[in-house]
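The complex appears here minus one protein chain, its other protein chains still in place.
The block that comes next holds subunit A.
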Amino acid sequence: MTIRPMVAIRNVDKTFGSYQALDGVSLDVMPGEVTCLIGASGSGKTTLLRSVNQLHPIDAGAIWLDGELLGKRQVGQHLHLLSDREIARQRRATGMVFQRFNLFPHMTAVQNIMEGPIQVQGRPAREVRAEAMDLLARVGLADKAGNYPSELSGGQQQRVAIARALAMKPKLMLFDEPTSALDPELVGEVLAVMQELARSGMTMMVVTHELGFAREVADTVVYMDAGRIVECGAPTQVLADPREERTRNFISKVLK
């Protein structure tokens, strides 16, 4: 018996105006695996993550999450676009962490985490608060529950953002350069939380320039260039012994 992929991306195209940001991208992400996406600026990494989370529609191809087609429904030979409401429901299965944290500034750390479960899932506040406090403890911020984002460091904000995404109990976590906006000494604390999350069996897609993290944590490393996947394989292969010239150039540039 073959295992069903958590994410199956098939021939996805995405253009912005006349610019092709994704060009026939196909990829499988297996349950419990960590896939790191690397590539130069503008190669389409963010666009791919946003497509998986349906933050924008794709032009062609299909994305499946845990066996469910995203954004469309097949009726006989025809495809029907899902309503905004149904797309919002599908998004709940995916958590996303942004480069610029995007915490809600008018809510405290614990309110940020409780917002989704209470407002979107309609769960009782008492139960949600207990879970939120557990999540804060898990990311090492139990004492910061009542602080507003403006009162937290970048690294602390990003850890709250991770807890906020986890509060929805997602099947898949997307990370878009989660440490790029951080001061160097704060990168480690966020990577440590992500590493712990990977060890706990979460399926993750991570856009990152931290090749050390990719080498240590990733099951698969994907190198993208100009909207295409150029190389995809185990970190030992893609990072240490790339087959493609372009991959080799990119890695030597990042390591410099």
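By our rule, contacts are C-beta pairs under 8 Å (C-beta built on N, C-alpha and C of every residue); 3 or more make two chains touch, one makes a residue touch a chain; residues count from 1.
Note that contacts and distances are computed from a predicted model.
Colleague: Name the omitted chain as UniProt records it, choosing among "Serine/threonine-protein kinase RsbT", "Fumarate reductase", "Glutamate/aspartate import permease protein GltK" or "PadR family transcriptional regulator".
Modeller: "Glutamate/aspartate import permease protein GltK"
Colleague: Specify the residue from the set A:Pro5, A:Gly39 or A:Gly116 that touches the hidden chain.
Modeller: In the full complex, the listed residue that touches the missing chain is A:Gly116.
Colleague: Out of A:Ala88, A:Ala142 or A:Val254, which residue would touch the omitted chain in the full complex?
Modeller: A:Ala88
Colleague: Which of A:Ala40, A:Leu55, A:Leu69 or A:Ala226 touches the chain that is not shown?
Modeller: Of these options, the touching residue for the absent chain is A:Leu55.
Colleague: By the contact criterion defined above, which parts of subunit A meet the unshown chain? Give residue numbers in ascending order.
Modeller: Output for subunit A: 53, 55, 84-85, 88-89, 91-92, 94-96, 98, 100, 102-108, 115-116, 119-121, 148-151, 161, 164-165, 168.
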